[in-house]
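Note that this complex is displayed minus one protein chain, with the remaining chains in position.
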Amino acid sequence: MPRNVAVLRVVLALLLVSLPASAKETVKLAFIGPLTGGNSAIGLGGRNSADLAVKIHNADPKAKYQYDLVVLDDECKPDTGVQVATKAGADRSIIAGVTHYCSVVAVATVDTFHRLGLPTIVWGAVLPDITYGHSYKEIHRVNGTMINQNETAAKLMLKQGFRRWVVIHDTTDYGKGHDKYFTQFVTPGGGKILGDFGVTADQQDFTAELTQAKALNPEVIFFGGLTPIGVRIRAQMDKLGINAQFQGTSGIVNDDFIKALGPLAEGVVAFREGAPAEKLPGGKFFLEKYAEQKYPNPPEAYGPFAYAAAKLLMDTIDKVGPDRKKVISALAQVKNVDSITGPITFDDHGQNTVAAITAYVVQDGKWVVWEDSEYASGKRKLKGR
Amino acid sequence: MTAYRPALRVLSALALGAVIGILIYGLLAAESEKAVGLVLLAVALTVAAGLRTGVLPRLARAAGSGPLLGSVALAGVVLIAVFHDDPFVLLLVARALLVLVACLGLHVQFADAGVPNFAGAAFFGVGGYTAAVLGAGEIPHLLVLLASGAMAAAVGSLLLLPLLRTRGHYAALITIAFGLLFRTFLEVNEGLGGPQGLKLPGLRILGFAFNDDRQLLGLEVSGFAFYCLAAGVLALGAVWLVRRVERSWLGVSLDAVRLDETAAACFGISLGRWKIAALTLGNAIVGVAGGLSAMMVGFIAPNNFTFQESLVLVSILLLGGLGNLAGLAAAALIVVWVPEKLQPIQEFRYLLFSVLVVLVLVLRPGGLVRRRARQAFGSAAA
Amino acid sequence: MTGTAPLLSTRELTRHFGGVVALAGLDLEVRRGELLGLIGPNGSGKTTFFNVLTGIFPPTEGDILFAGASIARSTPQAVYRAGITRTFQRSRLCLELSIFDNLAIGAHGRLEHGFVFNVFRRKALGRQADEIAAAGADLLEVFDPPLARRLHEPMAGVAMIDRRRVEICRALMSRPRLLLLDEPSAGMTADETTRLMDDLLEVRRRFGELTIVLIEHAMSVIQRVTDRCVVLNYGRKLCEGTFAEVSSDPEVRRAYLGLR
Partner (left out) sequence: MDLLAQYVMNGVMLGLMYALVALGFTLFFGVLDVVQFAHGDVLTAGAFAGLAAYAVAFHAGVHSAVPQLLAVVLAATLSMAVLGAVLGRTLVLPLKSAPPLNVLLATLMGGTVLRECIRLFYPGGSQPQRFPALLPSASWSLGRFTLRLDNVLMILAGVALVAGLSLLLRRTRLGLQIRAVAQDEETARSMGIDFRLVVLVTFAIGSGLAAFAGVMHGLYYNEVNFSSGLLLGVIGFSAAVLGGLGSLGGAVLGGFLFAGLQTLGAVALPFASAYKDVFAFAVVILLMTWRPTGLIGEQLGERV
């Protein structure tokens, strides 16, 4: 009977799949990030980068284990996040995780990872509490917090002589956090926040807020939020004839921001944790390899961190073996380990302390490190300078 | 109606419970893409065959609802025991049960009184936030859960007047607007944690902490097993309550309001009173589910209570077949599990899920299981 | 036992729909215990009269006195409580529900609606359900004995003629003082209509004092069962009296019966 044949085929296929692919022992890593919804671009970039790290590692004959990346979507929602975190933590074959871009999810899952004893490295969420809100040994983070970022940002902008800001931020934890810390660092140095506007993450029209901002006559529009809104605000500033400097946060440091704005992006300033990937030898290698794989989406701002986190975990597991407890104690010893985002040192909260902050400016359609730019050398001028 | 002998009733109930239990076990245990596909196929075939041949309905009728409910509960306990040390499966089960409870609340509004509610997630959220605010203090957690329900009903009472004055799409808009408004309000307002959300303590009843894993009969039992039991008890209670309401003069009056407002009014049935009753009861049920869910997850944030989440609840209602509790339960399980089981296809899962919902709605406009006439009550009916 | 005062009387009852005048200052009396026929051409305001009477539309002007009290501008619910029930021209039963449920809707005012009673006192609830079932079966028995045994079947499976019967029984379940029947024989054969009217008279005999207003097109029915008739035209009373009187009125013959 043809039906029996079909059944047989399915059974055979199942058997074949379950055969081991190579002689090396296979170890599973989890990747968790937003793959659907408004933040999916960054999530997919992170996913691809972690995937790249695993592929490169697996191709290395010296590597001790074969790694398998289990990818989970947290939708940027805490309850889904806890659900997939439980899934990763409960699966004993998963040894460690590269987890979360959205701060609100990362904060929600720390208890879960602690309870289930899964060592994780956060690859993108910037809220300080994720590492400093508890003393769990399981949680680490390679990227810096928004505290570091805004300290650098405030210093640099004050040095350029800017004094009058209007802040526009999205009402997510990311935007609100940036609003808080930037305000905190810029005011002691003589900066003034003339106005402060919260906008919702799916808002399209900002003309009402911007018209008000225009009336306040600021030198700089500080924007705390991600690319989609950042693009809209920058474009609508132009429509309303607002001639102020545009300053952003790590959420807009990606090629899409420039692509979506074209010439309007010129001179936009933004800050991001980590050393510039282009300038580190490993970083160049990363970008080349990434291009080779022909992923449909770019790595985005936090891709290098996902890559660095995955690589750090695999190197650690290669050293101490696929044992969660051993991985946790090994991670506590991480000091000055080279990565494509600069050296990594975890403090006693698992926070990477040497997370350097890099300032960027858009010059001729590219994000250029501030110090190398014609803006720093004085050849070009920021708005109003 | 034929009267069945007790032994036959118990046997039928057990058989049906076993079938349901095995199917759910398959769904839970399936891990790889192929296994998920095979299990889904098996479930579909079993259900289709059971309905075609009439075996499943006949078993259900033979068992009667009481024993059937008991046997499903038994199957649930067995499943919990089987998965006692797998927190993820237990979390999924508990979530599905709580979503079911929330849907039961919407069912009272939507399927009984005919009042649409597209802000289900908002009332779920009200319950959760109430639990977050009160649960941290010294108030006994059972009271906190009751307060979650009461608070959801109280917030819902803001919408009573608008909803009584409008109907159909106009009423739908009011709930949609409220859902959007609620979520934005939570996000902008700092009082309740803002966009960053709030942490919650785990459920604790009479000193028994649900969060802790513990040794039972020499087995390592995950804390989520206890949440499963709590959610199960809540779900059974909600099913019991909703069925009792439906099989009484309350149900008759609600049906009359839903089916023909003019005729109902001409027989003295106050439309306002019954709609208010359904809205309040429904929101209270949703709120209690939200409270327990928040305590189980341990964290809530506005992101969880979006318009899309409300849509998921309504989808469950319509997919199950408006007005049918068995269909509702099946749909709740499917809608909670399918996206989770679709994790292997990563970013494509929401697309596939939406396509599936559209297909079901177009191919089976009445939902998976057709609505049944309300069963009679009183001794003459038995 | 019947006094001289009418059970129902309307004064100058007027109802506009936009520019259309459906009732134009109607003065009408219904005497206690009578079966009054309401006739008139299509659009003469008969059904609107029922709708205004039962509170579905408030009157634009005028007053309605029922048993001495004004019920103009009362809600439908208040009209029901005052003791008036009705059937509808197009059957408005709940087809998704059983016959029993539909009858229970008619008996709404007699039922206990407390949450505790309904959810927790199931024995007492069951007793009340049995009472309603028995009362419903008694009523159905008058119209069609087999129907009484199908009490718990869904309405959707019931034949058209039986639906009419159930609808009348639903209206009777509340033991009304005034029953308004809006073309109960629509869609029936002559034989079925005759049977229905006989049954109606039988119910009336059993119920003692039941006043009925009947809208009907079939003149034979009107002739056979009514005590008195009122003819409406353009929302006004054209004339009233026994069928014989009315049918010989020249104006009526011109306006309605189309006779010269």
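To keep things simple, chains are lettered A, B and C as they appear, and every chain counts its residues starting from 1.
Everything below uses one rule, namely that a residue touches a chain if its C-beta (ideal position, glycine included) is under 8 Å from a C-beta of that chain, and two chains touch if they have at least 3 such contacts.
These numbers come from a predicted model, not from an experiment.
*Asks:* Which shown chains does the hidden chain touch?
*Replies:* Output: missing chain touches A, B.
*Asks:* Looking beyond the chains shown, say which of A:A30, A:L69, A:I121 or A:L261 touches the absent one.
*Replies:* Result: among the candidates, A:L261 touches the missing chain.
*Asks:* Hey, which of B:L8, B:L161 or B:I205 is the one touching the hidden chain?
*Replies:* For the chain that is not drawn, the touching residue is B:L161.
*Asks:* Tell me which residue among B:L181, B:L216 or B:V233 touches the hidden chain in the full complex.
*Replies:* Final answer for the missing-chain contact: B:L181.
*Asks:* Check each of A:V105, A:M146 or A:V231 against the chain that is not shown and name the one that touches it.
*Replies:* Only one listed residue reaches the unshown chain, and that is A:V231.
*Asks:* Since one chain isn't shown, list which residues of chain A touch it in the complete complex.
*Replies:* Given the touch definition above, chain A has residues 36, 38, 40-41, 44, 171, 197-200, 202-205, 207-209, 211-212, 214-215, 227-228, 231-232, 235-236, 239-241, 254, 256, 259-262, 264, 297 touching the missing chain.
*Asks:* Spell out the interface residues on chain B facing the chain that's missing from view.
*Replies:* Residues touching the hidden chain, for chain B, are 116, 159, 161-162, 165-170, 172-174, 176-178, 180-181, 184-185, 187-188, 307, 311, 314-315, 318, 322, 347-348, 350-351, 354-355, 357-358, 361-362, 365-366.
Please note the rule applied: only the chains that are shown with their structure count from here on.
*Asks:* Quick check for the class: compute each chain's Cα centroid; which one is farthest from the centroid of chain C?
*Replies:* A
*Asks:* Which chain is the middle one, judged by CA centres?
*Replies:* B
*Asks:* Could you give the separation in Å between the centres of chain A and chain B, each centre being the mean of its C-alpha atoms?
*Replies:* 36
*Asks:* Can you check how far apart chain A and chain C are, centre to centre, with Cα atoms defining each centre and the answer in Å?
*Replies:* 73
*Asks:* Write out the stretch or stretches of chain A touching chain B in their complex.
*Replies:* Listed in rising order, the residues of chain A that touch chain B are 10, 13-14, 17, 35-36, 40, 44, 47, 71-73, 76-79, 82-84, 86-87, 89-91, 103-104, 107-108, 111-112, 115-116, 127, 171-173, 175-176, 198, 200.
*Asks:* Hey, which residues of chain B end up touching chain A in the complex?
*Replies:* 32, 34, 38, 86-89, 91-92, 95, 184, 187-188, 194-197, 199, 211, 213, 223-224, 293, 297-301, 303-304, 340, 343, 346-347, 349-350
*Asks:* With touch defined as at the start, can you tell me which chain B residues reach chain C in the complex?
*Replies:* Residue list for chain B touching chain C: 241, 244-245, 248-250, 252-253, 255-256, 259-260, 262-270, 371, 373-374, 376-381.
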